[in-house]
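A single protein chain has been removed from this complex, and every other one stays in its place.
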Amino acid sequence: MPSLTVEARPQNLKKLRAFVEEGARQAGFDRRGVYAVALAVDEAAANIMEHGYRGAGGLITCSWELHPRGLAITLHDTGQACDPNNVPPPDLDSGLFERKAGGLGVHLMRQMMDEIRYRSTAEGNFLTLIKHRPQEH
Amino acid sequence: MPSLTVEARPQNLKKLRAFVEEGARQAGFDRRGVYAVALAVDEAAANIMEHGYRGAGGLITCSWELHPRGLAITLHDTGQACDPNNVPPPDLDSGLFERKAGGLGVHLMRQMMDEIRYRSTAEGNFLTLIKHRPQEH
Amino acid sequence: MEITTKTYKHCTVIKASGRVDSETSVALRNAFEHLLDHDQANIVFDMSALEYMSSAGFRVLLSAQKTAKEKGGEVVLAMTPDLIAESLELTGFKPLFTLYDNLTDAVGHF
Partner (left out) sequence: MEITTKTYKHCTVIKASGRVDSETSVALRNAFEHLLDHDQANIVFDMSALEYMSSAGFRVLLSAQKTAKEKGGEVVLAMTPDLIAESLELTGFKPLFTLYDNLTDAVGHF
């Protein structure tokens, strides 16, 4: 199970994306699937950096494994807990000046993945993102 | 010596160009040389149509032959005589509002060709345009 | 990410290449804000050389569009790559922007 641990700084997002893109390619995803995996992980990791650790740093460990139906990625951190499944959906239709930019990251993450599991334990938070190969949907 | 006779109407300019383009290709001219030959003949023929026959029609006979140093094209018509060698050079540098559009055709013809011969006889006018292959200049 | 701008008679084109994420979106925000602060509120965002954009980039676009419109201008998007266009769609951003598939039409908008 390949894993990568990085400091929770935005400069490391591209490393995390490259790392999971490799997993997505090994899992057999096409260009769109690889993009979706990188985007979901980027959004999750950016939230950990900004909200979980409140910009104060810490570690993020990312690992991926080939899943029977695709790819499973797990992000581990020791910042504040937040189950993305409990984040309310964003504002998708109000007019420009009423539009809020919040909640887009979690929303995109959900759209890109098929399943999102979350556990907060004494060892920290574990976010697992699962994406199926399209043909096996 | 291939030759083509057409009515002196602008609709026939493209036939004349295509006819001499073939000669220019056989003479070994490159893209720029073929373009130059077509442009010179077009300008000469357009002048015969407009000025020589005053738009009233008549016949133009165009013939070409491979010349030792390139291509020689002859245009024959029975309209008003005009030796292009006697046409004064055009206005090439005055400002926009002073600029006259006249004389451009003969000027371009001269620029495109290496030699221009003209004879007006009882049988009509004979304009011969000669262009050398560049390497033999 | 690289950002270049080119100013025309009635608009400015911002072209960003590469990847926009939480790290690089700061530079993109600065580029938009610089123009908006200098009353250049007619902006074409040339996305043709972008490979990736996360929600951090979308936040920049939303706030730039609000400011531009407040100033009587507008941000239009040109040549949005297909996968980024899908994210724009999913986040409900499409209706907030006019999209052009070529730069000439985008510049001609202004």
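In order of appearance the chains are A, B and C, and numbering begins at 1 in each one.
As a convention for this text, a contact is a pair of C-beta atoms (placed from the backbone, for glycine too) under 8 Å apart; a residue touches a chain by one contact, two chains touch by 3 or more.
A quick note: this is a predicted structure, and the numbers were derived from the prediction, not measured.
Colleague: List the neighbours, among the chains on screen, of the chain that has been left out.
Modeller: The omitted chain makes contact with B, C across the full complex.
Colleague: Touching the absent chain in the whole complex: find that residue among B:76, B:107 or B:132.
Modeller: B:107
Colleague: What does the interface between chain C and the hidden chain look like in terms of residue numbers?
Modeller: These residues touch the chain not displayed: 6, 8-11, 13, 103-105, 107-110.
Colleague: In the complete complex, the non-displayed chain touches which residues of chain B?
Modeller: Counting only chain B, the missing chain is touched by 10-11, 13-14, 17, 31-32, 35, 38-39, 42-43, 46, 49-50, 90-93, 96-97, 99, 101, 104-105, 107-108, 111.
In this section, only the chains that are shown with their structure count from here on.
Colleague: Just say which it is for the chain contacts: an open line, a closed ring, a star, complete, or other.
Modeller: Basically it's none of the tidy shapes, so other.
Colleague: Just by CA atoms, which chain is the most central one?
Modeller: When every chain is reduced to its C-alpha mean, the one closest to the whole-protein mean is C.
Colleague: What is the chain whose Cα centroid lies farthest from the Cα centroid of chain C?
Modeller: Farthest chain from chain C, going by C-alpha centroids: B.
Colleague: Calculate how many whole Å lie between the centre of chain A and the centre of chain B, each centre taken as the average of the chain's C-alpha atoms.
Modeller: That gives a centre separation of 72 Å.
Colleague: If you average the Cα atoms of chain A and of chain C to get two centres, how far apart are those centres in Å?
Modeller: 25
Colleague: Centroid of chain B to centroid of chain C, CA atoms only: how many Å?
Modeller: Computed value for the inter-centroid distance: 54 Å.
Colleague: Listing for chain B: what residues touch at least two other chains?
Modeller: There are none in chain B.
Colleague: Where does chain C touch two or more other chains at once, residue-wise?
Modeller: none
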